[in-house]
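Remarks on the structure that follows.
With one protein chain withheld, the remaining protein chains of the complex are depicted in position.
Order of writing sets the chain letters: A, B and C. Residues in each chain are counted from 1.
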C-alpha cells in the first residue's frame, strides 16, 4: 500500500481547511505564550498553498512539496514561515520524480523535513517547538517500519505520536522562539507550532486512513 | 438680627469644607454634561480662600469678599473661576466698611454678585447656569423683605429657593458654557455650577440659622 | 485608572518639569504657572494657554518660529489671569503681546481679565479667539464653536509671521484670517479618564462613536454607529466641506479705547481652487497606524472630490489625555499661508528647517 499523489494533494488541501477552522484556536495558543498570530500565519500560508497546487497537480510529489515550501516561505512570515518552508523544501528530495510514496519514503520525507528545520532553527529536544512533534512522529514511523507494520497501522501510530508530542510540550519550558522570553511562565501551555504540526500529521492520517 | 462678620468667615470656611466633601459629586455632575472638573475646581479654590481669610479676619466684610473673589479668580480657573471671582468682587461693594450685614445688605450683595456674573458671562434665565440659582435666591430674599420676614425666616426661604433653582436646571437645555455643546442631550442633568451655588447658599443658611 | 503619574495634584507641574528638563531652552515658572523661551530676535510675543491634557499643546509649541510662551491650566481647566499677566510681562519685548484663546467660556473669561490688567499696565496687548470646531452648529444656543486643533496650524503660521518681524496688528489680522479659513471635526472611539475623576468620562459600546466630540472628554454632538474607518471619515469629510457659512460676534480688544468691541465675522467658504493644509490629529490614545488609515481615507475622498491637499500633518498634536479617536482639520491656504507654514520652526513638537 502506498500514498498516492492525489492523497498528498488532498492532504495539503485538508491542511488549508483545518487551519481556516483552527485559526482562532492556534492564535489563542500563541496569545498565551507568543504574539497571537500563529493561526493567522498558518491560515494565510495554506490558503496560498491551496491556490498554488491547483496549477501543479500534474507534477511529481517532490515538485509539489517544493512548491508548497516556497509558497509557505513567501507568505507565512514569522518564525514558522521559514521553518515550515524549509521543512517542505527539504522533504521534497525524497519525493522527487514520484507519483506515490511508501512508508519508507514517508519516514525519509519527515525526517529530512525536521532536519531542515533544525538546521535553520537550532532547536533541541525539549525546547518546546514544532520539532518536538516531528521527532516523535519520525520515531513512531521508524518503529512501525522496524516492526513491519503496514502503512495503515503506521499512520494510526503516527497520529497518536503527534498527539503525544504536542501534549508533551505543555510541561516544557520554551528555549527557542518568542515563547522563550517568558522563561518559566511558558510552562503549562501547549506550543502553537507543535499544535499546528500535530494537526498536519493527523490530517495526513485522516486523508489516507479515513477519519478515525 | 444681623449676620456678623464671624458668621461670614464661618460661612466661607464651611463652603471650603462642603466642597472638599462634595468634590466628587460635583465632578460627576460635570462629567455628565461637561468636562469633569467642577468639583475639583471649587475644592481647589475654596481651599485657598480658607487659607487666605485667616490673614484678613480683622478687615471689614467688603474686604473679605473682595479677597475671596480675587483668590477664586487666581485659583479656580475654568468658567466658574472668573464667574465666582466676579461674584464676590462685585458683592464686596455692599459690604464695604461693615462688620455685620442685615437682610437688605444680603439682598444687595447677592444681587450685585449675580449682576457681575451676567456682565461677564451673559447668561439669561433658563440657560442652565449658576445664575438660575442666584436669581431665584435674590427673588426669594426680595420677597422676604417685602413681606417683612425676619432674617431667620428669610434665610430659610432662601435655602429652599436655592434648592428649587438648582432642581429647575435639570429640565433646562444648556445655552451657555460647556454643557451647551450637548444641545438637547444636556436636558435631564442638574447643572454643576447651579449645584455648587446652591451648596453655598445653604451653607450660609446653616451657619446662621443652624443646621435644619 | 492606571496612569504614569505620582500624584493627581502634581501631574501638570511634573509634566512641565519633564518638558523643561528635556528642552533646557524652555523656562518653566511654577507660581504662577507658565513656560516661555527667549526668541532669537525682538518680535511680537505670542502667548497661548488653556487647560492641560492636550499635550503637546500648548507648551510643546514654544520655540523659534512659533509660540513665545504658554500658560497651562490644570487638566481641562483654563488657566487663571495671573498666569497670563505674569507670563506676558516676562515675554513682552516692547512689540506687544498677542494671546491665542480657544473659544471656551473659561478661557475667554480668564484671558479677558488678563488683557484688562495688562492694558492697565500699558502693555500693548491683543487677543485672538480660535473657534474652528464645526461640530458646534450655532452660536445662538451655545457658547459658540469650540477652539480645537486649528490652534496648532494658526500658532505655526502666525509664529512664522512674528519671527519675520510682522507687527502686532499684522499678526492679529493674519490670525483672524487663518481662524476663519480653518475647520475641524472630531470623533471619539473611547473616552479619556480625567485623573482627578478616576474613571472614563463616558462609556461607548464596541459599535459606537461620539461624533463631533471636543477635546475635554465631554460627550459629542451625537452618538453614531461605527462600522469602518471609510464610512466614518466620509461622514467627517461631509461635516467639514458641506459646512454652511458661520457668522458670530467675537470680542476684540480695542487698544485705543481700552475696551472690548464686538465684531460680527463670518467664516470663509471652501473652494476647489485652493490648497489645503490638513491635520489628521490623534486624540491621545490612538496609535499612528490607525491615524495613517484615517489619512488614507481622507486623502482619497479629497482626490475624488477635487480638494487639493497642499500640506499634511499626521499625529498627536491637540489631544484629550488618553482619548481614543481623531480629529481632522482643513485650513484653506494661499501662497502666503503655505510659505509661512513651510518656514523654519523649532519646538519640542514641531520642527523643520532647523
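Some notes on this structure:
Here, a contact is a pair of C-beta atoms (placed from the backbone, for glycine too) under 8 Å apart; a residue touches a chain by one contact, two chains touch by 3 or more.
As the structure is a computational prediction, the values presented were derived from the model and not from experiment.
Within the full complex, the chain left out of the display is in contact with A, C. Among the residues C:60, C:200 or C:220, only C:60 touches the chain that is left out of the figure. In the complete assembly, the contact with the undisplayed chain comes from C:284, out of C:96, C:147 or C:284.
Annotation: of C:211, C:253 or C:326, C:326 touches the absent chain (contact as defined above). Note that of C:27, C:90 or C:230, the residue touching the chain absent from this view is C:230. Panel shows chain C; residues 1-7, 11, 14-19, 21-22, 52-53, 55-56, 60, 189-190, 204, 206-207, 226, 228-230, 232, 284-296, 299-300, 312, 314, 316, 319, 321-322, 324, 326, 348, 351-354 of it touch the chain omitted from the view. Across the interface with the omitted chain, chain A contributes residues 24, 27-28, 31, 33-37, 40-41, 44, 73-83, 120-121, 173, 175-178, 180-183, 185.
Methods note: only the chains that are shown with their structure count from here on.
Distance between chain centres (mean CA atoms), chain A to chain B: 76 Å.
One finds 57 Å separating the Cα centroids of chain A and chain C.
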